[in-house]
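Missing here: one protein chain of the complex. Every other protein chain is in place.
Our next item is chain A:
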Amino acid sequence: MPSDLSSFLDDLGRTIMWLLPFGVFGIVSWSFWLVRKLISASTKPVVNDFRTTTTVVVPSYREDPEVLLRCLAGWRRQKPSRIVIVLDLADVEAQRRIEALGHPDVEVIMFKHRGKRSALGVGIRAADTELVVLVDSDTAWEDGMLAAIQMPFIDSAVGAVSTRQNVYLPKTSTWRRVADWIIDQRYYDYAPAMGRFGGVICASGRTSAYRREIILPKLPDLEHEIFLGKECVAGDDGRLTWLVLSEGYRVTHQDSARALSMFPDTFRAFVKQRVRWSRNSYRCYLTAIRRGWIFRVPFISQITVMQILFTPVSMAIALVYIFHSLTAPLPWLAFSMALLWAFVGRGIRGISHLWRRPEDIVILPLVTGITALVALPIKLFALFTMNTQGWLTRSADSVGGEGQSEATLVARAGDGAVGAGRER
């Protein structure tokens, strides 16, 4: 009996020995992660007294007026020099309600939207300040966001600053919690490391700031980006970021500038959003490579771009390893150990988020699955449909982004101490 047990455990040990390293790819991927994690953890936000003139540019297309007005109040509280809201011609309800407020520093421009990029162009041209802060219509700012986002601009080589974002009311939906986890990983582990070397590869459009004089001459490149013969609709943020990077300016990340943005609360919308983002990133990074801009950014950014482009490959390798474990001497045990390791590894990578929000440990298996889903099928689908243009989650016949309207936050209607009510 003891010898049976010991040989069983011995086999188990061998099996795990065989599985654990997950091959060279695992080691490479983990060391990149660790390096970026360490750099990110040791990067502190810039703090100084630099404040200059800022225009908040908000392209808004069929946004739920409730959402827009709630966010507008938050932006005004931080006292930017101006706020320019570019509404679609059909957004008369929002126009009426904003103008009814009578704020002299808030300007509404009615404009027939031809995608977000055109609205951004109008808004940026209308701005007359040193900085323009591009904000999504459903994004709320944390206190001190506007002050913090200006600080890195004290360095005249900084052309753009990205901010840290999280999900608004994350506990109203499991998909929002998942999104919050994934986005946290980005801002805990990736963005600060790249920002430290001035090479953030995508200053997320939910809130980011640019030096106006740098992007002004580049607006035509933003508005009329042609990718394989088609004009691009989405992916304005990545495009703008690379236009700044290509000019040799630094794009940094300011972790103390924080914003909350609406995320979809249905799986369908979640997937659509991921598909759109994946297409955007493929187009954006392939363009950066084709135009040679990739060689002007720091090494860490180059590595990150490569890793993002090859995510389907690395995930495929990981999955192959996991399923290959079924050929091990103890197949089901090996398979379960491989799965366990996949969960634990995902947990380790999300350790920063788990520290911030430890209760999310319960969605660890879901996040692991979603990560695999995003990394392989969604990315692969996006890769082959890269040039399909469209916003997917916003359309002319609906109000608000799909799964992102104020109505999706029903749980909030109560006493204010809800938010997570649905989850409990």
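The rule we apply is simple: a contact is a pair of C-beta atoms (placed from the backbone, for glycine too) under 8 Å apart; a residue touches a chain by one contact, two chains touch by 3 or more; residues count from 1.
Keep this in mind: contacts and distances are computed from a predicted model.
Participant: Have a look at "NADH-quinone oxidoreductase subunit NuoB", "Fumarate reductase iron-sulfur subunit", "Right handed beta helix domain-containing protein" or "TIGR04066 family peptide maturation system protein" and point out the UniProt protein name belonging to the hidden chain.
Facilitator: "Right handed beta helix domain-containing protein"
Participant: Decide which residue listed in A:Arg62, A:His113, A:Arg250 or A:Lys379 touches the omitted chain of the complex.
Facilitator: Here the residue in touch with the unshown chain is A:Arg250.
Participant: With the full complex in mind, choose from A:Asn166, A:Ser208, A:Thr241 or A:Gln254 the residue touching the hidden chain.
Facilitator: A:Asn166
Participant: Against the chain that's been left off, what residues of chain A make contact? List them.
Facilitator: Residues in contact with the chain left out: 2-3, 5-6, 9-10, 12-13, 16-17, 20, 48-53, 74, 77, 79, 81, 104-105, 125-130, 140-145, 147, 154-157, 166-171, 177, 180, 198, 212-214, 216-217, 219, 247-250, 256, 260, 295-298, 340-341, 344, 347-348, 351-352, 354-359, 361, 412, 416-420.
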